[in-house]
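One chain of protein is taken out of this complex; the other chains stay put.
The block that comes next holds chain A.
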């Protein structure tokens, strides 16, 4: 039996007036997955999830969430989809318990609100007013409210923005626990580390389009055609050795600190170390750098291009003027 996707979006398009927020987004989320929608600010991430949660009407495209069309079956969808919005607060003087019980009352088949608060580590803050909660506690209460209706799908938008590193890690643990309860999770984030640590799969969006999809490792590998090996060596003759290694695509060095940077394929480490050793050359501080998700992000979203293009243009024009 093939698993039916929980969320299926095909060629979603949405504009606000003359601004095209989402141009063409397709994505699939299967039951029990944590899927991250990653992209720079303004890429169309929030608009995408708002369209599939029924908070906004799409201009065109097909969206199916648990067999429901968000544009038509809003009432039914809200029973089965929980959503945590960015920058959404609660009344300042409502207590955690009152909020959880109130929101539970909206649903036909809610979770036990007090148990949920306990699960999210808010047991001792039940009777605290919202304004007295810390940033992490507010965020956990927000997750509790997204889950109190016993949803099958939870959409979490910029979950850990503004949290300190410890609170962020705690929140990630909470998300994993939520998934273990059988909830499918769609996570919107612009944080690389969050996507890398938490997501089974990532949909990378830029300027309203999907630019890549895959596991964090697959995405990282996509941009990382080359492995980079760095080491230091005080001895002469290193350059000659490197030039003779077949797997090396290129290298720089030695610089003032006697450091070398060698670029090559997956075997570059072994080949270079063997060759250096055979030539009787010692290498210190050996480090291998592989492509990271961040590299993939920058390459695929073109965030590294404007700067290079600008410098390129400037140096060219300078050159032209000098020549003239």
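FYI, a contact is a pair of C-beta atoms (placed from the backbone, for glycine too) under 8 Å apart; a residue touches a chain by one contact, two chains touch by 3 or more; residues count from 1.
We take it that contacts and distances are computed from a predicted model.
K.L.:
What is the protein name, per UniProt, of the chain that does not appear here: "FAD-binding oxidoreductase", "diguanylate cyclase", "Transport permease protein" or "Translation initiation factor 2"?
P.N.:
Result for the unshown chain: "Transport permease protein".
K.L.:
Return the single residue from A:103, A:231 or A:297 that touches the missing chain.
P.N.:
With A:103, A:231 or A:297 as choices, the missing chain is touched by A:103.
K.L.:
Out of A:91, A:135, A:162 or A:266, which is the one that touches the chain we can't see?
P.N.:
In the complete complex, the chain left out is touched by residue A:91.
K.L.:
In the full complex, which residues of chain A touch the absent chain?
P.N.:
So the residues of chain A touching the unseen chain are 4-6, 8, 10, 31, 53, 55, 62, 64, 66-69, 75-76, 78-83, 85, 87-91, 93-94, 98, 102-103, 105-108, 145-146, 149, 152.
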